[in-house]
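One structure is given below, represented as structure tokens, and several questions about it will come after.
As you look at this complex, bear in mind that one protein chain is not there, while each of the others sits in place.
First chain written, first letter: the chains are A and B, and each begins at residue 1.
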Amino acid sequence: MIDILTTTFIATFIAGVIASAIPLVLGSLGETLGEQSGVLNLGIEGMMLFGAYFGFVTTLETNSYFLGLLAGIAAGFVMSILMVMLNIWLGLNQIVIGLALTMIGGGITSVLYFSTYGQTTPRLGQPDVFPIPVLSDLPVVGSSIFQQPLAFWIALVLAFVVSVVLRNTNFGLRVRAAGQNPNSLDAAGGNVVRTRTYVALLGGAFAGFGGAYLALMSAGTFTPFMTSGIGYIAIVVTMLSRGRILWVIASSFVYGISVSVGTVLQLTSFDLPTDVIKMLPFVAVMITLIVFARSSYVPPALGVPYTRGAR
Amino acid sequence: MNARSAAATHSNTPVVSMRHVGKVFPGVIANDDITLDIRPGRVHCLLGENGAGKSTLISILAGMQQPDTGWIEIDGQKVNISSPRSAMDYGIGVVYQHSTLISTMTVLENLMLGVTGGAFLNRESARSRLTEISAMLGVEIDPDAEAADLALGQQQQVEIAKAMWKGSRVLILDEPTSMLAPQAIADLDASVERLTKDGIAVIFITHKLREAYSMGDEVSVLRRGRLVASIDAETLEGLSEEKFTNAVLAAMFGDDISAIGDRNDVELLSGAKVATKVRTKSSRSDEKLVLHLEDVTTPSTPTEFGVSNVSLKLRAGEVVGVAGIDGHGQSALAEVVAGQVRATSGSVFLDGDDVTKLGVRARQELGLRYVTDDRLHEGIVADLSVALNLLLKQIGKLPYWKRGQISKPDVDAEATRLVEAFEIRTPSIHARAGALSGGNIQKLLLARELSHQPTVVVFNKPTYGLDLKTVNRVRKIVKDFAEQGGAVLLISTDLDELVELSDRVAIISRGRLVGEVENNSPDTARQVGEFMVGSAHSEGNHV
Partner (left out) sequence: MSNPISDATGMIPLPSDGQSKLSKVMETLVRTILPVVLALLTSVVVLIVIGKDPWFFYSEVFRYGVMGNGWQQTIRLMAPLLLYSAGLIVVFRGKLWNLGYDAQYLLGSVVVAGFSPMLIEVMPLWAAFTVSLIMGTAAGAAWTLLPAALKARYGTNEIITTLMMSFIGIGISNMLVRGPFQNPDIHVPQTRVLPVADMFPQIPGTRIHIGIIISVVVVLIIHLLLTRTSFGLRLDVFGSSPKTALHVGINSPQMILILFILSGALIGLAASVDMLGYQGNLRANINPGYGAAVLPFVFLGRLNILTTIPFVAFYCILDTGGRLASLDSGLDTHFLMIVIALILVFMSVIEYFGVKKDLGQSYLPPGLRRAVTGLFDRGARA
């Protein structure tokens, strides 16, 4: 309680918020793309775990954070190929397949981790930071916000790009049409299946990136099931944001704060049990869901496979 | 009056030809060896009743379906229309019967959906293209209005603009008039005329004979998937309306014509004659008030209007029609009466008692019934038997259920009785209800709703999509019910039907009842149309 307002404390807090928010931002961006086009990716948790594990292994073996992130993105992408084939091409139930993908992601990564690193439980070092000139010398915010790894800035740029794509491109218009009324898109000469395929693959890549960010930048290691529900929270963030990217970022940071508050309070004289800290974000989400229960709205075609001519 | 005069000025070479086109769906031959020529600058009418194969033919031209046999030629070249995109590339634009506009997007966004090439949305070029097309159609379209806020006539103009977006040479209009007011039909007629003058070929699908006669330059008649009559431009010009009607009716129905009804029925049903009121016995204003809505409001959803401040009175033996554009609160009105939706304000009275707080079941017990328009997904449970579907609203009630256990003999006996009384064609009462034809599903619903002493029945689009024989039968059931003292709220998008059956017609627009017309003169349709157009315009503008 005594040192709650010291600069180090605040800097740690801000850095903590960012570390837990960015993986969620990335996951939610991918989920938003899919959901806007009518694809519910309930397997995002599995994709993030895939990204986290393969990112971790690659960085561990090559010492390159860049390659690690790429590997994470690739891992999420590969898993989304499976989802595209089952959900979008075959039109199978998106909930059943989503649960299966979550289990596959969790199962494979934990089996692999257990058999390879189970004994050694290695950790990664600190990633290189990419200081922003001048700003990084500011007190408090300098060290916490402006001395972040390059991946942090890439994530923010990607958020901006997704926002522009959805709102101002022909592709984005087709994506939204596929989620609002796929028949209309089809009648207008667009290809619903192809549009959904592209965004689902992108969504997988985003999820993989998010997972890799979590392992490489935020945690510095991999532990089985380390995402512990971030994927599901990404789904909630997406549902509440309804395609508005600023909302995605804002609600991700609210989540980051709810995680960080718990962790940071532990450093002070407050003695919060770990279980409470782990629960806090979910309680926050639940309260948000109750408050916004009346106004939660998803694209009409969400979760419905498209078959031409089906009524 | 029509584009017939313009036809002569354009080349007689077909722009699109269908050759021996056939398409089979499991259990149905939708198209059988159809050969047709579509010529530039002409309106080609495609006539036929529901299920005759018109829609399949259109979806083949639109690239939605591929023919099993036969082929299509464009400018004499054999082509493969593999997708809607390729149909567009060949210059074929389609306006579908059901709106394909995305209601949450603006007009401009809807139009840009068809744009290919270029990564970024080009709003400016889209605006100028819209101005171009608007001029061609002779209409004004607000590019920034949300599609949901447009009146149906305006929506249709946007649909036509969308179909013409990439420079169509053939414009297909699938039953464009079925929901339009007479005035909007005149506007459409004018636009079509301008297009044909520019040399565009128009395919006009309809099931109303008088429209085919007045708008078509050439007419083809489909029956059970086959082309049974073609009338070319010269012949059509020489035919009187009466001779045309006789020829087309003979082609459309063949020997079945007597099974549908008498000559008068057939001419009314096929839209050969202008609809007039067919009910002789009318209710008197001193009859008992059975249903009374007072200032009722229900919530709206992003895709459909609720009702707002609706007041309505319905007496025993009376049929009150509700006219309006689909999605303008009709379902909400039916559901708030049936108890499926709760009124957020206002009251519903049944036989003088306030039933606003009562649920669906309680209102059923009081004699209120609702024949839904969503027969397949709301009306029946497709996987359950015909018998259980007939008694779906009696689950758990005596004598069909005793102590929570089904009483099979009672259920089967009642089901058998209803199947016979309503002539439901089913292999057995234990067959899956989902396997029945559309007409028989509707008969099943009527049998269920009209048994167990109904006093008020809400019919929501009761004849939509049915074959004429069933349409005639359903209308007779509605008529008989009213004549026996039942009160009917008849919601329909078919103006002819409303004119035939109603005592009064109320007009619903954007969830409000905007007018009411006493159905006692030949002028009813026009008056109703005026309310539909007028209200839509004045309301549409300040949103």
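Here are a few things to note about the model shown:
Note that in this section contacts are C-beta pairs under 8 Å (C-beta built on N, C-alpha and C of every residue); 3 or more make two chains touch, one makes a residue touch a chain.
These numbers were taken from a predicted model, which means no experiment stands behind them.
Just so you know, the chain we are not showing touches A, B across the whole complex. In the complete assembly, the contact with the undisplayed chain comes from B:Arg361, out of B:His20, B:Arg263, B:Lys288 or B:Arg361. Annotation: of B:Ala119, B:Ala135 or B:Val381, B:Val381 touches the absent chain (contact as defined above). For the options B:Thr104, B:Ser230, B:Asn309 or B:Gln340, the residue in contact with the chain missing from this view is B:Gln340. Touching residues on chain A toward the chain that is not drawn are 42, 85-86, 88-93, 95-97, 99-104, 106-108, 110-115, 118, 191, 193-194, 197, 224, 228-229, 232, 235-236, 239, 273, 275-276, 278-279, 282-283, 285-286, 289-290, 293-294, 296, 298, 305-308. The set of chain B residues touching the chain not shown comprises 26, 82-83, 86, 338-340, 359-361, 364, 370, 372, 374, 377-384, 388, 392-393, 395-396, 401, 404-406, 432.
We take it that only the chains that are shown with their structure count from here on.
A separation of 46 Å divides the Cα centre of chain A from that of chain B. The residues of chain B lying in touch with chain A in their complex are 59, 62, 64-65, 83-85, 87-88, 94, 96, 100-102, 104-105, 109-110, 112-116, 118-121, 162, 302-303, 376.
Per the touch definition, chain A reaches chain B in the complex via residues 168-174, 176-177, 180-181, 183-191, 297, 300, 308-309, 311.
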